[in-house]
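With one protein chain removed, the remaining protein chains of the complex are shown where they sit.
Each chain carries a letter (A, B and C) given by its place in the written order, and its residues are counted from 1.
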Amino acid sequence: MLEQTIRKHQEDKKLLLMTHLVLGYPSFDVNRAMIKAMAAAGVELIELQIPFSEPMADGPTIMQACCDSLDSGTKVSECIAFAEEVCAEFPQIQFLFMTYLNIPYVYGLKAFVEKSKAIGIQGFIIPDLPLEESEQWLELCQEHQLSNIFIFTPTNSIERLQQLASVADGFVYCVGRRGVTGKKTDFDQELAEQIALYRKHTKLPIALGFGVQGKEDIEFLAGKADIAVIGSKLIQLQEEVGAEGVERFLKEIRADL
Amino acid sequence: MLEQTIRKHQEDKKLLLMTHLVLGYPSFDVNRAMIKAMAAAGVELIELQIPFSEPMADGPTIMQACCDSLDSGTKVSECIAFAEEVCAEFPQIQFLFMTYLNIPYVYGLKAFVEKSKAIGIQGFIIPDLPLEESEQWLELCQEHQLSNIFIFTPTNSIERLQQLASVADGFVYCVGRRGVTGKKTDFDQELAEQIALYRKHTKLPIALGFGVQGKEDIEFLAGKADIAVIGSKLIQLQEEVGAEGVERFLKEIRADL
Amino acid sequence: MSHQKQGYYGQFGGMFIPEILKSTFDELISHYEEIRQDPTFWQEYENLMSTYSCRPTPITPADNLSQYFGGAQIYIKREDLNHTGAHKANNVMGQGLLVKRMKKTRVIAETGAGQHGVATATMAAKFGFDCTIYMGAEDVERQRPNVFWMEKLGAEVIPVTDGTQTLKDAINAAFRDWTGNMDTTHYVMGTVCGPHPFPEMVTWLQSIIGKEARIQMLQAVGQLPDKIYACVGGGSNAMGIFSGFLEDESVELIGVEAGGDGLQTGRHAARLASGDSTVGICQGYKTRFLQDEDGQMRDTYSVAAGLDYVGVSPILSHYHETGKVRFEAATDKEVMAALELLIRKEGIIPALESAHALAQAFKEAPTLSKETKILINLSGRGDKDIFTIAQAFDDQKWKEYIIQKGEQYNA
Partner (left out) sequence: MSHQKQGYYGQFGGMFIPEILKSTFDELISHYEEIRQDPTFWQEYENLMSTYSCRPTPITPADNLSQYFGGAQIYIKREDLNHTGAHKANNVMGQGLLVKRMKKTRVIAETGAGQHGVATATMAAKFGFDCTIYMGAEDVERQRPNVFWMEKLGAEVIPVTDGTQTLKDAINAAFRDWTGNMDTTHYVMGTVCGPHPFPEMVTWLQSIIGKEARIQMLQAVGQLPDKIYACVGGGSNAMGIFSGFLEDESVELIGVEAGGDGLQTGRHAARLASGDSTVGICQGYKTRFLQDEDGQMRDTYSVAAGLDYVGVSPILSHYHETGKVRFEAATDKEVMAALELLIRKEGIIPALESAHALAQAFKEAPTLSKETKILINLSGRGDKDIFTIAQAFDDQKWKEYIIQKGEQYNA
């Protein structure tokens, strides 16, 4: 389902955008304003990150946002309620839950998948759930026609890419470089080759994440990847210039695509 | 020689007095005044302590006096010059050098004995020179007819007392109790027995030291010992009431003897 | 999530790692399996520990304490005598040998109290590796002496300002570093937690304690201990000594967690001895965590920084479930009393962590017969903890000393 939606969008766009936000940071109200801004800019996919106290795979910006959100009292139930609200309000956008495994695990894997399906979520990005530990989770996702997004990384062997590709669904989230989110990636020839390699091993749309900073990066990705992921950058922008600033930034990027 | 002088004094006195002072403490001038006071009170023997930086066998009062004297720059040569002066000025008093072995050792044992003889010193009290280490020193003393004063202590065995008695000369310095100088000794039946024991092992006059505080102690000693040693007490008195106070104290003690 | 899978102990364990670390773990596991097969590795390890540290560490008969309690005969395994002052040395030196075989040139580690950080920095100095230590900013402030030594040992100490600024945040930070530098870098996990193969590998390296202890008890005492007490932070010293006795049905194993202000107060770090933990998946592995109903990790508390952690070894969670190990908790108060008693009666200054094992043993010793032999694993020495211990005793002269030193430095 998710893949088809993406393919449809691709018919008239060179590069889709997937943005990200940390639920409850700095508040659900700002989250709302941000999603509105993203929608206004025509963003196709949004990762809703349910904050976890130990965001091992996140960089400083997202990590801090998670931490602040929890400090202000954010509950998983509120995150789900919020997701339900925005899924309903912005049906044109594909929403995914991004979180760490413990959140669905403690919620109950089955209950979490069912709930997500019920409120209109399209899939999941769970950075600490590797293939080897995901048997039950994948069954649940399949059962409910939700996509668990697998991640391709530069450290994967060809064999591993093949293995991941064989279970991937919706799209693959491709990492441009080693390290955590939010650091600058060099958008260069090497990255282009890396994407080409990923492309060789999957027929699914390719989202490229980790480090997209602005227009130039996006232009570089157009024609190479299918989806550009913009994460930490938007949190910084929101902090500096607010939701309208984010909207302006996204629209500018969007303009050429 | 020293013994004879003591015996002579005993003809008309129940108990002789041996007083003590630390050379250069608080100053040679005060030393002078003190000796004058002691002479006026009819003291028979005076220990002139040449301060040593490590007064291992002395109690807090004398120790501190030695330390202060050295801090104010007292030199061994000054101590000797001072001794020469008072030996000449008070020929009726028997002066002894009290010090630790390192002082004569570094001066040169032979030179020190010769010099002491030359200036009129009668003998030596050296608390860290035990019999076993004193061969050469005793030879020098004998040669110059000076008395090295041996010490009887309550921890000595009968055998040891006999051994010490066999080399003792002048008088024996008897210790009433364990410990260092300046602490209170209980002047009681036990002490009387201790003195009696000492007496059994030597024909020499017996000086009793360590802890004589005042008139009562002196009265107790009269008829038991031959010489009462007053040390730390006089330093304290001098600090509190000066040389005249010391004179008054000594005269009062003397009155009944 | 079947139970037969590699790295699982009953329902606990696993390897919940970001995909970017997959190949690093593949490599690590393959090297680990190689050294486990290769008898020269263990030889090299034992040799290193006997020439560089002082293994075998002795077992001290604590006769004064035995007499004092009038119950069980008490024996103490002296991990405090290790180079750098704790059992942590075993693990790091073993991993150091492994890093050499992996031809990596840099090590990173998390540290709470600083003990594992100092041990890792020491190992890095000895092996000539670059070294970065992640330490919660709050811990950096609290444990300046250890930071000083780590820096002198050539390590870079990075204060972690995220989250609660303590151990778990340092672990997150170390993982983040690793995901960017896995080609040159090995993450020296300090305890028997984290993703496979760490729980198994660190247990294996620490099993040197139990191996020795079993032989020593048989030789010196002529029998196995009836009970063995060890404190449990992550669980490495406990697993280390327990390892030697897992087959001995007659030996009761007791793990002692941090009871903090008391289990009923909620201010503690007892994952297994309290009813307060639930199963979760975090920092790469599945175990019982002190977490809230949403799965967010809770604040924990103990006077002993090394026990103050939200998770616990998956192996111990398994043993908890099967009843193989009994878990107890000792409160800060009990711990300070036990520490004082050991110092006074045996002249041994225990680490605050280790004093938890003592506290529990001291509770039980008087009730046991004189024929009963109990063995306490003294995981580390306490003289490095002077700031914490003097403060815990509210020692006035110590405070005056520090105030005065401070004024002197300020002048």
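FYI, a residue touches a chain if its C-beta (ideal position, glycine included) is under 8 Å from a C-beta of that chain, and two chains touch if they have at least 3 such contacts.
Note that the coordinates shown come from a computational prediction; the quantities given were computed from them, not determined experimentally.
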Touching partners, among the displayed chains, of the absent chain: B, C
Of C:208, C:348 or C:376, which residue touches the hidden chain? C:348
Please pick, from B:2, B:17 or B:175, the residue that touches the omitted chain in the full complex. B:175
Please identify which residue in B:103, B:191, B:212 or B:250 touches the non-displayed chain. B:103
Considering the whole complex, which of B:2, B:18, B:113 or B:129 touches the chain not shown? B:129
Could you pull out which residues of chain B are in touch with the chain that's been left out? 52-60, 63-64, 67, 70, 75-77, 100-103, 105-107, 127-130, 132-133, 135-136, 150-157, 160, 164, 175, 178-180, 183
Footprint left on chain C by the chain that the document does not show: 50-54, 57-61, 64, 78, 81, 83, 85, 121-126, 128, 141, 144-145, 147-149, 152-154, 220, 340, 343-349, 383-384, 386-387, 390, 393, 395, 397-399, 401-407, 409-410
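We take it that only the chains that are shown with their structure count from here on.
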Most remote chain w.r.t. Chain C, using mean C-alpha positions, is B
So, what's the distance in Å between the C-alpha centres of chain C and chain B? 66
Counting in whole Å, what is the centre-to-centre distance of chain A and chain C, each centre being its mean C-alpha position? 38
